[in-house]
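Excluded from the complex is one protein chain; the other protein chains are retained at their positions.
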Amino acid sequence: MKLLYFAKIREVINKSEEILELPQNINTTGDLIKFLTELDDIYKNAFSDKNFFIACDEEVVEMDFLIKDTKEIAIFPPVTGG
Amino acid sequence: MKLLYFAKIREVINKSEEILELPQNINTTGDLIKFLTELDDIYKNAFSDKNFFIACDEEVVEMDFLIKDTKEIAIFPPVTGG
Amino acid sequence: MIEIKIQSKALNISNEMKKISKLNADGATVTFMGSVRDLEYENLETLEIEYFPKMAKKVLNKTAKDAYKNWNLSRCIIIHRYGKLKIGDPIVLIITSSPHRKEAFRANEYIIDFLKTNAPFWKKENTEKKSYWVSQKN
Partner (left out) sequence: MIEIKIQSKALNISNEMKKISKLNADGATVTFMGSVRDLEYENLETLEIEYFPKMAKKVLNKTAKDAYKNWNLSRCIIIHRYGKLKIGDPIVLIITSSPHRKEAFRANEYIIDFLKTNAPFWKKENTEKKSYWVSQKN
């Protein structure tokens, strides 16, 4: 799965993108976040304040979104443009 | 008294301004309009639809406004700027 | 900063915006521009705008001052044209700046609404055949 990180989350994870092989039991966006936070403290730190959004193929989704047809998942803090 | 007319009212009266000697018994803006409509049909026509405003020294006033301290009275249709 | 202009010469929007761009550390700037539209069932040749100079200046000044104070503006510009205009010509330009966008929007809309019902300007539409004084609507 291709993962993209932006802004503060990108800085904490220290990567703007990566490709990760996800285990079979990762079905939802919530599963993904749980998987990452258990994988490394760097993700745990990035997501600890729960103040982030997940976009699957450029659509913001909830934590119960099924990711099996998703090509690209972006994780980012609340937007501050405009 | 100096009178100013604008837009359609100016066209009907066919004057943009005039100075009129007003009789002693003209106290209010309402008196003035009554006086003018009785003076000539041209004023009667101009004010017949009652769709006009009166400004005394550039302030829009009601028909009971006392004009004794006024220098200049403007009569005009509803504004359509902007 | 308040600036009021009533002019017969064409309104140079891009010049006004150039001025703004040079000193625009205001956060939010809202601009309203009203232009001459064509008529629905006839072709407009010219739009003539008549006005009452002394009172128009007074009303625009007061409107700008009220808006400036009520919405905490850092800048307020009102420019209104008079004379003969053609389709597409800007008639009025209102610029409001404020640290916060809501204030800039509210102030701008207040000014154009107030101006439309209170500033002594009158429009006359000249077509090939006839001339019509525009009637107030809203």
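By written order: A, B and C. Residues from 1 in each chain.
Here is the rule we go by: contacts are C-beta pairs under 8 Å (C-beta built on N, C-alpha and C of every residue); 3 or more make two chains touch, one makes a residue touch a chain.
Being a predicted model, the structure only gives us computed values, none of them experimental.
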**Request:** Taking the complete complex into account, tell me which visible chains touch the one left out.
**Result:** A, C
**Fill in**
Where chain A meets the left-out chain, the residues are 4, 6-8, 10, 55, 58, 60, 74, 76-82
**Prompt:** For chain C, which residues lie in contact with the unshown chain of the complex?
**Reply:** 13-15, 17-18, 20-38, 87-88, 90, 99, 101, 104-105, 108-109, 112
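Here is the rule we use: only the chains that are shown with their structure count from here on.
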**Message:** So the centre of each chain is just the mean of its C-alpha atoms; given that, what is the distance between chain B and chain C in Å?
**Reply:** 27
**Asked** With chain centres defined as C-alpha means, what is the inter-centre distance between chain A and chain B in Å?
**Response** 73
**Prompt:** With chain centres defined as C-alpha means, what is the inter-centre distance between chain A and chain C in Å?
**Reply:** 49
**Request:** Indicate the residues of chain C shared as contacts by at least two other chains.
**Result:** none
